[in-house]
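Left out: one protein chain. Kept in place: all the others.
And now, subunit A:
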Amino acid sequence: MIQMRELRKDFTVRVKAGRLRREKRTVSAVDGIDLTIEPGEMVGYIGPNGAGKSTTLKMLTGVLSPSSGEVSVFGLTPVPQRTRLALRIGVVFGQRSQLWWDLPLGESFRLLRHIYRVPAAEHEARLRRCRGLLDLDAFLDTPVRQLSLGQRMRGELTAALLHGPRVLFLDEPTIGLDVVSKQAVRSFLAELGASGDVTLVLTTHDLADIERLCDRLVVIDHGRVVHDGTIEALHARYGSRRSLVVELDEPLPPGFTLPGASVTGVEADGHRVTFALDGSSSGAAVAALVAVASVRDLSVVEPDIEDVVARLYQAG
């Protein structure tokens, strides 16, 4: 569905060198990316600021020519076959609007129907669904320039989907949204992905989007892929483990060990202890613990993706 081979993009920038002299310098925004994305995959494409995510998405959607390497989407080469590709992909660049600033949202949608030549019935069905799931009805008649950021983003998503694209490129679609809007957008995308015939490439700085939506995580840094796999694989690679936090009536006896777990923290004079679980089920550890100590409260904490990703970014 999507293929990138040795994909690179270099920007030439002029930097000040001395009073009048300006030097040309080359920035490798994307520095040799190899990726294959299969139909139906939901891929989280993340990386620190300036990693080259937006640049990659621009090349995939045909608005920026690669410096070298190959890229194909649906077997089409994005830049030369841009107009054909445009009929089959849906794109949202979170920071810019693809709607018509002066037109009411509903009218923008009608115009898009004609631009993409979508049959009226299909258009109606898709629009009805988006209106329901994204709660658009309250502002369909409002000019786009008067919409709030969150309202506009919901409009942008709808606009990207009205022609029924099979591949979606979303660059920070949840940027600036409140909790409720974020959840609406996420569950909307999740439902879209659940059908299995939409391929999604999603860029975001909100890792909860990824956890909720993506089964594959591609992390890039300085224009190169530094991780490609599931979220679990990332945790395994960095040895992040689930932990068990227990509150005790009495501190544990000295020298106490729990099979399959190790103590990583002791707080409140030994009344709160944190164990890291080495793969063993939390049930076994809890059973072993209540056998020897009186447990007031306990919780199992999943490994924090933010921590892992932060470690990954810092390593780069």
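Everything that follows uses one rule, which is that contacts are C-beta pairs under 8 Å (C-beta built on N, C-alpha and C of every residue); 3 or more make two chains touch, one makes a residue touch a chain; residues count from 1.
The rule is simple: contacts and distances are computed from a predicted model.
Remark: of the listed names "Acetolactate synthase small subunit", "ABC transporter permease", "L-lactate dehydrogenase complex protein LldG" or "Quinol oxidase subunit 1", the one matching the undisplayed chain in UniProt is "ABC transporter permease". Taking the complete complex into account, A:Y116 is the one of A:Y116, A:Y238 or A:Y313 that touches the chain left out.
Residue-wise, the contact with the chain that is not shown comes from A:C130, picked out of A:C130, A:M153 or A:C214.
Only one of A:E6, A:E23, A:D102 or A:D178 touches the absent chain when the whole complex is considered: A:D102. Contact residues of subunit A toward the unshown chain are 11, 54, 58, 61-65, 79, 82-84, 86-88, 91, 93, 95-98, 100, 102-103, 107, 110-111, 114-119, 122, 125-126, 129-130, 143, 161, 163-166, 192, 195, 197-198.
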